[in-house]
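Of the protein chains in this complex, all but one are displayed in their positions.
Right after this comes subunit A.
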Amino acid sequence: MTADTTTPRKTPVGPGAGGVTARPPRRRPASPARRSGWTPWLYLLPALVLLGGLLVYPIYQLGLISFLEYTQAQVSGGEPTTFQGFGNYATLFGDSQFWQVLLATVVFAAACVVATLVTGCALAVLLTRIRAVPRLALMLAALGAWATPAITGSTVWVFLFDPDFGPVNKVLGLGDFSWTYGRWSAFALVLLEVLWCSFPFVMVTVYAGIRAIPTEVLEAASLDGASQWRIWRSVMAPMLRPILIVVTIQSVIWDFKVFTQIYVMTNGGGIAGQNLVLNVYAYQKAFASSQYSLGSAIGVVMLVILLAVTLVYLRLVRRQGEEL
């Protein structure tokens, strides 16, 4: 929004807020139209330099390496670096395992995102409807899960579900059922862990959003006899849309890039690689087998996929008339 738009600014609700009228819009003196085009760039410069150094340059290197033959032998000077063109990409796309892993990653990430959003939103609504003590307890539990480092959380979860010593099997009476042996049970276990450590972000953010909704609106809705679900669907969700967009994009990016949980809980990709996701697969290629160029190619593919998903999503949202 520029200063030319004359929307009156709303002041925060305070004593006698209803009577406050908008101040007259300030106007810039003289010729607002033709100004030097350089000024915004000057202000942007520090940010651009930082972004260039920390973002563009590494991505440039990633892209460059993905076109080379670059393994440990090239890094340490045992063999010359050679240009491969799209060779690494051809190897990657010709590998049937890559497609399996890609499919597994997309499905797994989608399941994680949906589960995280549903749980996070449901608990956020719950938070607004319970008394202070249980609310505090739920908040603390969620913050504890949020603050636990991924590697610690994963290790503890693996222990909890251990076939020989884990308490979960004992409580559920599952005997020595091994959660990580079957493909689906292993993915389900990891999904639960990912859900456990990422719903607090959604919950806290959405809860903050709900708190910012004027209570009169919600009151009006319940006076009209709307059910809780109806209030969420027709009042809260539309008002929370910008927040929901942000948490969705965040979740998509996080869950698509999940690494630690899979790596720790399924021991680097599961029995015969059944639980590999793209990020772990890239790690196995790039670092475990020192094929840095192939790993870079996987990285570029991931980047493109994530950018595409984000852009398509933003596009869809914009079409529905939302400005970000």
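Assorted remarks:
In this section, a contact is a pair of C-beta atoms (placed from the backbone, for glycine too) under 8 Å apart; a residue touches a chain by one contact, two chains touch by 3 or more; residues count from 1.
What we mean here is this: contacts and distances are computed from a predicted model.
As stated in its UniProt record, the chain not included in the shown complex is "Extracellular solute-binding protein family 1", which appears among "Phenylacetate-coenzyme A ligase", "Xanthine dehydrogenase family protein subunit M", "Cobalt ABC transporter permease" or "Extracellular solute-binding protein family 1".
The chain that is not drawn here is touched, among residues A:T180, A:Q261 or A:N279, by A:T180. Listed here are the subunit A residues that touch the chain not shown: 35-36, 38-39, 41-42, 45, 48-49, 52, 56-57, 60-61, 64-65, 68, 70, 72-81, 163-164, 176-178, 180-181, 267-268, 271-273, 284-285, 288-291.
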